[in-house]
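Below you'll find the structure, written out as structure tokens, and then a few comments.
All protein chains but one are shown at their positions in the complex.
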Amino acid sequence: MINLGFILESTPAIIKAIPITLLMAFSSAIIGWILGLGIALIRKANIAIVAQVCAVFVSFMRGVPMVILLYIAYYALPILIYNYGLSIGVEIDVNAVPPVIYAISALLLDQAAYSSEIFRSALSAVDEGQMEAAYSVGMTKTQALVRIIFPQAFAIAIPNLGGLFLGLVKGTSLAYYVGVYEITATANLLAMPALNFIESYIMTTIVYEVISFIINKLFRYSENRLKRFRAGMTV
Amino acid sequence: MENTYDLSTVPSYIPKILKALPVTAEILIFSLLFGLLLGALVTMGALGKNKMVRIISNGYISFMRGIPTLVLIFLLYLGLPQLMVGIGIDLSAITKTKYIIACLSLGSSANMAEMMRASYLAVDKGQREAAYSVGMKGFTAFRRIILPQAVGIAIPTLGNNIIMLFKETSLAFTVGVIDLLGKARAISSASYGTNRLEVYIATGIVFWIICILMEYISKAVEKVYTKGRKQATS
């Protein structure tokens, strides 16, 4: 019924696929969240036109399923890259670009949109008096944001960012459809020859559960660490 | 390398894709109903007195939150029949759509349960005490005082969860259901993939517009429902 031999044989292959899943998750979270913070600041400052463009971008990203975004990135980006290459006089071999690049592009734009909403509400949740106090000791706006406002907003945002990151890790499984050999794709590939689906997916499930568990723990831990000063803050 | 695309053809695909809307709607509605029901059961378990049931309910929630929907689909659609055949049960009569509904119900039930638990706990404790103080019994207090306030608190999250669920219905294509995305892929492969970028953009726009509508409805419902109940939602 369940082929234990298969599980033992294919475990190393699945474990080898974990780094590519994590690579996608971490790179798109890091770049996406920085973009998201930028979008949040632009929309908070209500900079004409740019803020509206950002709002449409966020709405689009939130309205379109991940798998469709991946397909669009997968088919549109090579054309864009190729045409850009021609415009600067270089013929780029887009077939040499690994598909993981397209997957990360789609995922990071998605992260930018969702995280911008989280950062926006977190920034509004920081007490206005904090900015005034920073000004009162003579800080510049940048100093005030970087040293006082962002750390507090980040602490408020942590639980939601944790949920977002968990969703991102799960979302990377869809990169399978644009040819990235991450965990799910590898499991499928292993299962095919002898139709060992149940074994393969049980393993996959365990791997994802373990990753999710660790991520949860990490975010809980940082949440608790930041709670020290969050206690008195209005959230 | 395909390098031809014509964005002006995008709108022409939208009506064709929309022909599959009933399939997506069916999946969405049934998964939503079962997801809510299952979510309610799990919430009761998680908030209940029985310690064992509590542990199982919470375990179920974190398990479902930890597994990608795609993996859940593969596990159930490809893995489960294989397992069942092994013990002599034939699942081949179950349609693909039913598998998808089952997977999405399970997946969304965890989010629904989290939503229900959070909303229930967000109702001020004094409300229950006040209900008891005027002589209401446990269930009456729940039905007449706690539940209406919890629902008010839950509406924005519910709207979000429905939108998430709607977006996840796009995974139905992975088992070959002709939903919106399945239809899009069929259109694209009918012309050997030459128009796939335009078709996917058209599908994206269809989802986007429906999501905007849903968000709008969710906000409207929230407004109507919370009229005069501001306290409960703040």
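Letters A and B mark the chains as written, and numbering starts fresh at 1 in each.
Please note the rule applied: a contact is a pair of C-beta atoms (placed from the backbone, for glycine too) under 8 Å apart; a residue touches a chain by one contact, two chains touch by 3 or more.
Simple rule for what comes next: contacts and distances are computed from a predicted model.
Asks: Identify the UniProt protein name of the omitted chain, choosing among "Amino acid ABC transporter ATP-binding protein (PAAT family)", "Cell division protein FtsL", "Aspartate carbamoyltransferase" or "RNA polymerase sigma70 factor".
Replies: The record names the chain that does not appear here as "Amino acid ABC transporter ATP-binding protein (PAAT family)".
Asks: Write out, one label after another, the shown chains that touch the chain missing from the document.
Replies: A
Asks: For the chain left off this view, which of A:155, A:187 or A:202 is in contact with it?
Replies: The one listed residue touching the chain not shown is A:155.
Asks: Which of these, A:55, A:139 or A:189, touches the one chain of the complex that we don't see?
Replies: Missing-chain contact among the listed residues: A:139.
Asks: For chain A, which residues reach the chain that was dropped from this view?
Replies: Interface with the chain not displayed, on the chain A side: 127, 129-130, 132-140, 143, 147-148, 151-152, 155, 228-233.
Everything below uses one rule, namely that only the chains that are shown with their structure count from here on.
Asks: Enumerate the contact residues on chain A facing chain B in the complex.
Replies: Residues of chain A touching chain B: 1-2, 59-60, 62-69, 71-72, 75-76, 78-79, 82, 94-95, 166, 169-171, 173-174, 176-177, 184, 187-188, 191, 195, 197-198, 200-202, 204-205, 208-209, 211-213, 216.
Asks: Which of the residues in chain B come into contact with chain A in the complex?
Replies: Answer in residue numbers: 1-3, 5, 62-63, 65-71, 74-75, 78-80, 82-83, 86-87, 163, 167-168, 170-171, 174, 181, 196-197, 200-201, 203-204, 207-212.
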